[in-house]
Structure formats: C-alpha cells, structure tokens
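Only one protein chain is missing; all other protein chains are in place.
What follows is subunit A.
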Amino acid sequence: MKEIYTVWKKELLDNLRDRRTLLTAVLMPIVLMPVILIGTFKLQEYTIKRAEEKVITIAVDSKQSAPTLISYLESQDKLQLSEVPPDIFESKIDDGSLNIYLGIPETFESDFSAEKPVEIKVYHKSSNVDSSSASQRVMVMLQVFNQQSAAQRLGTKGIPPEALMSIIPTPEDTATTQERGGFFIGFLLPMFLVIFAITGGMYIAIDVSAGEKERKTLEALLFVPVSRFKLVMGKYLAVATTSTVTIILSLGSLYTAFKAFPPSGLLGDEVVIDLSIGAIGIMLLVGIILAIMFAGMLLSVAIFAKSYKEAQNYISPFYLVAIFPIAIVNSIPDFKPTEPLFIVPGVNAVFVVKELLLGVFDVTHILITIGSLLFFAVTAIVIATKIYSKEGILFRD
C-alpha cells in the first residue's frame, strides 16, 4: 500500500506543476464552462429580446387603397410603414431595407365595407431572419385586426362577440419549477458531466504512461522492487483523483453559476435549479464513478503510446467513441430508456442524471448504473495492469 501511495503522491504533485493539467482539470471546469454556458444563455436571451424590440419595416403599394387597415397598422408600436412600388419590393427585402410587403387588392376598401373576405398577401423571405421573425409579428397583428373587425360587425348586428367562442382553451403547466429547471439543464449538464469525466483525467493519464516513456523514465521505474500492479494502481489513482476533482469542481461551479445568474427558460420564465441534497449526492457519486471508470480506460489507451503525440492520437477517437452515443441519445427529445440501456457505460450516467434533475429516483436504474460503471472501471484497471506487463508495449522503440 505504501508504494501505491508513493506513486500516487508523486504523480499528483508532478501534474500539479504542469500547466496543461491545471488548465484542463481545474481552470476549465471552474471558470470557462460556467462562463460559456451562462454566456450562451444570456446571449440567447439578448438576441430574442432584441428581435422583439426591433422596428419592423413594412410597405404597401398605396396607402390610399386601404385606409382602415393602414390606420390600424400605423397605430401599432415598432412598425414603420411606407409606400413601395410592387416591382421593386423583392429587391428591397433582399437588401434588408424592407422586412415585409403587404399585397393589398385595390378593391380592399369596398370589399371590406361590403363585409366580403379580402385576401392580403404577406410577402416575406423565410431565409432572412429579420424578415421571417417580422412576418410572424405582422401575422399576429393582422389576426388581431381580423378579430376586432369581426367583433365590430357582430356588434352592429346586435350579436355579442362571445357568440363566436364555444370554448376558451387555457394552457396550465403541471410541471413544478424544479421539473422545468431540470428539463432545461437536462440537455446540458449530463453532457458536460461526461466531457469533464474524460477531459479532467486526459492529460495526467497521458503524462503518467506515455509521458513516462517519452521522458525515458519508465525503465528506471521498472527496476524498482515494486509490482507492476502497484505501479499501475498508484498511477491510476492519481488519474482518478484528478478526474474526480474536475467533476466536483465542474458540478459545483455550474450549480453555483446557475444559482447566481439564473437564465430564462425557453418560454421566457426563470429557470429554477432546486435539487435535494440526496439528488446532488447521487449525481456526484455517479459523476465520480464515471470519472473513475474513464480514468482506467484513458490509462489503458495511453499506455499503448510511446509519446504524448501518439497518445493524443489514440485518445481523440476514444473520446469521440465515448461521446457520440451520448450526444445522440441526449438529442432525441423525450427518449425513454429501457433498463438494458442503463448497462451502457457513459450513456447510463446521462440517463440517471437526467432523471434526478426531473426529480425521479429510480433505485433500479441508479444501482444498475453504479454497478455497470464499477464493473467497467475494474475491467479497465485489469487491462491497464496487463498492458503494463507486456514487454513489447513497454520497450517498443
């Protein structure tokens, strides 16, 4: 045990003095990720707000042809109305000087007075963001005009406008604030958990294995009267410690950041992240076991390499293979995982964390996930130890 401790202590101290490890394992999870995440949300909020406040430039052929509709439109906020000949409006929409062009028939006023339905064409360009969002706002305005005129017409006939309404659909959300918050960050947090579980231990895993070969210190280490298993265990625990610290720091800083700067949800309501101590505990546990498992896998992969560069070449595809299924299941909306899926390492952690964020405590899912991750962690260590005993891999030049 003493030898394992000696190797563990040395590898940690050695890597604490390495700027690359500090950057990927400590600085990135603490500072960069919350800044990027919160920054992205704030930017999204700002963009939506700006689009809503933007003045729509709208044009018609002649204001005289439809005075009733024109006076209604001119009474609207953030709308600028002008006259543009019909043959040039498309080029004006293309160059951005115009968002919407209304195609109003010359007979509008007479048809409107005769209570005949009049077709109004709302010309917009769906490939242009400003024009497309303006068209949605203009459509709403025209629907309101429609309702107002209909109410007026019914009024003159002595019929109350409510006669047109048989039902009043009112949406009521049964999701709690925690569930809404959980759903919102459920897209991001599990993904980042897996990314940090890998990146946190990546550099130290390379350093303690391929780095030892590149620095030509490996042979001197193999001369010491310590079993290969103990050497690998010491190195493995150092990688696992670093990944674990990264997971704790990343979860902690993300949680703090979301609490301090709550971003708006998709419907504009504030996202509330309110997790119980139990949920946070299980999430941390799953995150830590995930980090421990990836530590073993990273070490097994990096031991094959004889240099930093080669190790990075091996780890990049490994990273993609690990992340790819997670990215896919994470992007399928409303994906309901079956129990066997909780055996798949990495993917299972994503599902469990998603469940916890929604307030679901499924003991079977949690136990299968922890069992699976532990199994793969032990397998990875056994493989790493076996590789460390292979002469060909250790001494290939």
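Everything below uses one rule, namely that a contact is a pair of C-beta atoms (placed from the backbone, for glycine too) under 8 Å apart; a residue touches a chain by one contact, two chains touch by 3 or more; residues count from 1.
Following the convention adopted for this analysis, contacts and distances are computed from a predicted model.
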Undepicted complex member, UniProt protein name, chosen from "Cytochrome c oxidase subunit 1", "L-arabinose transport system permease protein AraQ", "FecR domain-containing protein" or "ABC transporter domain-containing protein": "ABC transporter domain-containing protein"
Contact partner of the left-out chain, one of A:N146, A:T176, A:T217 or A:S331: A:T217
Those residues of subunit A which, in the complete complex, touch the missing chain: 2-3, 6-7, 10, 14, 17-18, 215-227, 391-392, 395
